[in-house]
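Just one protein chain is left out here, and the rest sit where they should.
Chain nomenclature is as follows: A and B, assigned in order of appearance, with residue numbering initiated at 1 for each chain independently.
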Amino acid sequence: MLLLEAILLSVISASTPLLLAASGELVVERSGVLNLGVEGMMIVGAACGFAAAYMSGSTLVGACCGILAGAAMGGIFGILTLGLAVNQVATGLALTILGVGLSGLIGAGFVGAKIVPAPHLYLPVLTDIPFVGRILFGEDAFVYFSVALIIAIWMFLYRTRTGLVLRAVGDNHASAHALGYPVLRIRMLAVLFGGACAGLGGAFLPLAYTPFFIPGMTAGRGWIALALVVFASWRPGRLVAGAYLFGAVSILQLHTQALGFGIPSQLMSSLPYLATVIVLVLISRTRGTAGSAAPASLGVVFVPDR
Amino acid sequence: MRKWNIVAIAAVLGIAAVTFHAYAADKLKAGWIYVGPVGDLGWSYQHDLGRKAVEKALGDKVETTFLENVPEGADAERAIEQLARTGHKIIFTTSFGFMDATLKVANKYPNVFFEHATGFKRAKNMATYAARFYEGRYIQGQIAAKTSKSGVLGYIVSFPIPEVISNINSTMLGAQSVNPNMKVKIIWVNSWFDPGKEADAAKALIDQGADVLTQHTDSPAASQIAEQRGIHSFGQSSDMIKFAPHAQLTADTDYWGGYYTKRVQDVLDGKWKSEDTWGGLDAGMVVMAPYTNMPDDVKKMAIDTEAKIKSGALHPFKCPITDQDGKTVECKGGDHLDPGQILSMNWYVKGIDDKVPGK
Partner (left out) sequence: MPLVLERRPERSAVIAVASPLIAVALTVATFAVIFVIMGKNPFEALYVYFIEPLTDPFSLQEIAVKATPLVMIAVGLALCYIANIWNIGAEGQFLAGAVCGSWLAVYTNGTDVGPWVLPVMLLLGSLGGALYALIPAICRVAFGASEILTSLMLVYVADLGMDYLVRGPWRDPQGLNFPTTAAFDPAASIPTLFEGAGRLHAGSIVTAVVVMLVTVLLGRTLMGFEIRLVGAAPRAARFSGFSTDRLVLFTFAVSGALAGLAGIIEVAGPIGHLDPGVSSGYGFTAIIVAFLGRLNPVGILLAGLFLALTFIGGEGAQISMKVPLDLTKVFQGILLFYVLACDSLIVYRIRYLRTVRKPAHAAA
């Protein structure tokens, strides 16, 4: 197979967990909540997803458990930040630490276990088309789901009434509340959804990417997903571009090493992070002095007055 | 306050009772410090298997403890000292980064014995030990050259320390002994353990033409990718055949059980001495996983080479060796490089096109 095709396949795989987690966080942040605990939710999803898949023999069951686990973690976050009006930054960080510890405890018994990885699609004629066949028709279910998910999110946010309400809640929760919309309930649902997506993104890693579980296997992807949402100016279309761009940078730095270009590997490894900073600066600049295009109520505590 | 005094005294007595009980029990306490999780299926996992071997061999005479995930910074010294203070008589610290911390604690506790893996500082009560992985690598190189159709070996590595570099060189020397035109592509993932990155590196190497993979990192990710893609691979530190039943040719496994049992037994017998142990195939510290997925003639060649290395008839770094700049490397060990040269290796042999990072 051509090198370019091979690289694209690797890039798609590497970008999928980022896309899944960031899609969920995008919805959460559009509703005005900042959940920094994405890494914790992802890794708990990975541990639970793998455990379930191993015990049941099915990656579908594993994926569902990953979703539920992520949503449960999101629920904890929601109860604290929405129910008790606790500071969102601190809670998100605590969630990450808790998640890393929990996943280690849950997954400890499954290290060294093997499962059959999620199957790839195979359509008799289509998948065999040179170059595009495997890219378009030979991926695993997670990849297709991630694409469908972001499209669905886009349609939800911009083409449905509920999506409009959610965006309104994120932009000005006081007005939304005055209009009678259940701000806290909408946010809670968004947080649960975000947790579910992060859990699925995390579960992708042991179920499809590297089919075994090891503590810490998310290796910071949750933080990159957070950066992606900002990078994308909270817009779904840009999120897809950003996710694949990040995946590409991390894969290409390995390829340039293999090609022997002699650039220090630490510099190559730091490229995704430097790229995020540069892009953040650039996109914030174009917004003028008002700052970024964030939902105006992002991170602001809301307690409805009666 | 009086009430608290009583509580404090009771607590101290309680601890004293537990400690005395520990001494009175007559079991030798042996401790291990791991840099990673025992579940890494690689480096720390193998050390833990060694620890378990000690338990099995010496049964009631020992009680073992381990601390995993000990970072190599300031926490290491405390962890080692904790073991020393809680009655452990011999402590194994299993990563290079623990070197200074081990030495500091060894100087404070002259009656406790310390063993540091892969380091070079010793004391009257501190020994060092390591395994000659490069011997196994030579055999791997030969096998790779025989089984590879593209003539390109993919090598996934962590950090450019001498041990890693000498292993790359040994692999290539072995490969070149069979196919002088063998090539290698190297990717540094800057971590001993990052399954995602190792898998990505494996894919990149395969995409660039490698059809045999080897690694100096700790997870089975690369072996799995090899299995998925239908090429061959070598396991590292542990036998990774479970993850790559059709791909794995062999693995360069660490076997610490024999060394650990011997050293603990030495303490029991009062014979422990500080020394530097660097055992290879002959000492049983490096064990090749069963040769699989290869034609019989390749298997025979591997077994032959293994026997020759064990008997000393073949040394992977036998002179003359030319480095990648074309210079002949000075030969300080007679007809092969001496240990000092191998332990401080920071150059590549001829035939490797990449540059050593950080030079």
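Operating definition for what follows: a contact is a pair of C-beta atoms (placed from the backbone, for glycine too) under 8 Å apart; a residue touches a chain by one contact, two chains touch by 3 or more.
Since the structure is predicted, the reported quantities are computational estimates derived from the model, not experimental observations.
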Based on the whole assembly, the unshown chain contacts which displayed chains? A, B
Specify the residue from the set A:Met155, A:Ala174, A:Ala241 or A:Leu274 that touches the hidden chain. A:Leu274
Hey, which of B:Leu41, B:Ala79 or B:Ile352 is the one touching the hidden chain? B:Ala79
Pick from A:Ser23, A:Thr59, A:Thr91 or A:Thr218: which residue touches the chain that isn't shown? A:Thr91
Contacts of subunit A with the absent chain, listed as residue ranges: 36, 40, 76, 80, 83-87, 89-91, 93-95, 97-105, 108, 162, 165, 179-182, 215, 220, 223, 226-227, 230, 264, 266-267, 269-270, 273-274, 276-277, 280-281, 284-285, 287, 289-292, 294, 303-306
Omitted-chain footprint on subunit B covers residues 11-12, 15, 31, 65, 67-69, 71-75, 77-79, 81-83, 85-86, 96-97, 100, 108, 120, 159-162, 190, 343-346, 357-359
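Here is the rule we go by: only the chains that are shown with their structure count from here on.
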Expressed in whole Å, how far the mean CA point of subunit A lies from that of subunit B is 36
Within the complex, which stretch of subunit B touches subunit A? 37, 39-41, 154, 185-190, 193-201, 203-208, 219-221, 224, 228, 242-243, 353-355, 357-358
Please name which positions on subunit A make contact with subunit B in the complex. 1, 3, 6-7, 9-10, 14, 104, 108, 111-112, 114, 117, 205, 209-212, 214-215, 217, 219, 221, 250-251, 254-255, 257-260, 262, 264-266, 269
